[in-house]
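What follows is chain A.
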Amino acid sequence: MATTTKATPGDLKLVALTRHFDDFVAVDGIDLVVPGGSFFALLGPSGCGKTTTLRMVAGLEEPTSGQIMLGEQDITGTRAYQRNVNTVFQSYALFPHLSVLDNVGFGLRQRKVADWRTRANEALELVKLADRAKQRPRQLSGGMQQRVALARAIVNQPDVLLLDEPLGALDLKLRREMQIELKRIQQEVGITFIHVTHDQEEAMTMADTVAVMRTGRIEQLGAPSELYDRPATAYVANFLGQSNLLPLELRGAATAGLVTASARGVQVVVDAGQLPADAGAGLQLGIRPEKLRLLGPGSDGVANRLNGWVTDASFTGVATTYLVKMAWGQELTVTQSNDGSARAGLGDEVTVGWDPHQAFVLPAGAD
Partner candidate 1 sequence: GSPGRNPSGSASASSSPVAAPDKSDTDMLVNWSNWPEYIDVDDNGNHPSIQAFTKKTGIKVNYNEDYNDNDEFFAKVRPLLEAGQDTGRDTWVSTDWMVARLIRLGYVQKLDYANIPNSSNLEPSLKDASFDPGRPYSLPWQIGFVGIAYNPKATGGRKVTSVDQLLHDPTLKGRVTMLTEMRDTVGLVLIEQGVDLGQVTADQFTAALKVVQDAKDAGQLKGFTGNEYTKPLASGDTAACVAWTGDVVQLRADNPSLGYSLGEKGIPMFSDNFVIPNLAQHKKNAEKLIDYYYDPAVMAEVTDYVNYIPPVAGAKEILLKKDPGVANNELIFPSQEVLAKAQTFRGLTAEEETSFNRQFQAVVTG
Partner candidate 2 sequence: MAALTQAAVGAEAPAARPRRRGGLVPFLLLAPALLWLVVFFVVPTISLASQSLQTGDIDNGYTLTWHFATYADAMSRYWPQFLRSIIYAASATLGTLLLGYPLAWFIAHRAGRWKNLLLVLVVAPFFTNFLIRTLAWQIILTDNGPVTGFFRATGLTNVLQAIGLTDNNSLLGSQFAVTCGLIYNFLPFMVLPLYTILERLDTRLLDAAGDLYADGWNTFWKVIWPLSLPGVVSGTLLTFIPAAGDYINSKLLGNTQTVMIGQVIDAQFLRVLDYPIAAALSFILMAAIIILVAGYVRAAGTEELV
């Protein structure tokens, strides 16, 4: 079945989708279009309503109000087993009493597909588990179970595949492997994937489009690099990785696309193109740790520089993360790639610098 090319499925549209639990509003009027065939990630902290949204799409939860459209069809009122949508559950939810093959074939048999066995075996091959067909789920390791859950869902060639933190229970190494695997499979089968996670790295690695959710609403939506490099709010900035935030006061006018400003009394330059339209409540300057660099001697050309001393250095293999204390007490996080660039020791006085185009500017107030 992996070899069959599918017509691109229709778009999935959520219209003012809302779900209340008693008084509590879990999902608060989401409007969203997921283009057919895309890899879409829903990102957000625990309890923000990701699972609830997904369950409504799957038909496992009834919306309090709003609509769900698949292509031209309104599927809001249909029941789970009538929707051509499949889910890979966070906990896998494999049937412990069935063999791997029977798990994968479950949906096909429900739909009375005659050659379910062949197709289930093909799906198992796709996830590289053809040799485990006869085993029970509990005989497999976590990563294998995850792949079975995936096979069980995609074998049905659904219009939309929902993945609810499918990698949450895996260890780091396995998680990275599975991320690559999932992406490969999505490209191969061309099904719309909606991937829920609270791991920002995961969302950014895998998805074409990422939506960041917050208490039942969508805070920002866009391509991963757009969200990462140009977050609209501090919330998004912080959620998609660490940020060093400094209060910013504009001083001069734009010259050559740059504006001079002052952060805690230190003069800095910022990219004029990044200033938000409405800067009423004041501004904040944000710099990602990896965009900050420890400046060695001979780097006088760097426009933005702050002095401090190293209070902590932790080696993580790929990089070393320093905490650099500023005069005003704030500790900036600096991630220095271990690619041969300058290293510093605990207590060393250092200067950190950054390229103005790699920083971003946020309205203050909005956190």
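To be clear about the criterion, a residue touches a chain if its C-beta (ideal position, glycine included) is under 8 Å from a C-beta of that chain, and two chains touch if they have at least 3 such contacts; residues count from 1.
Keep in mind how these were chosen: all candidates are chains of the complex that A comes from, given by their letters.
Since this is a predicted model, take the numbers as computed values, not measurements.
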Candidate touching chain A in this complex, from 1 or 2: 2
Residue ranges of chain A touching candidate 2 (in the complex, touch as defined): 55, 58-60, 79-82, 85-87, 89, 91, 93-97, 106-107, 110-111, 152-153, 156
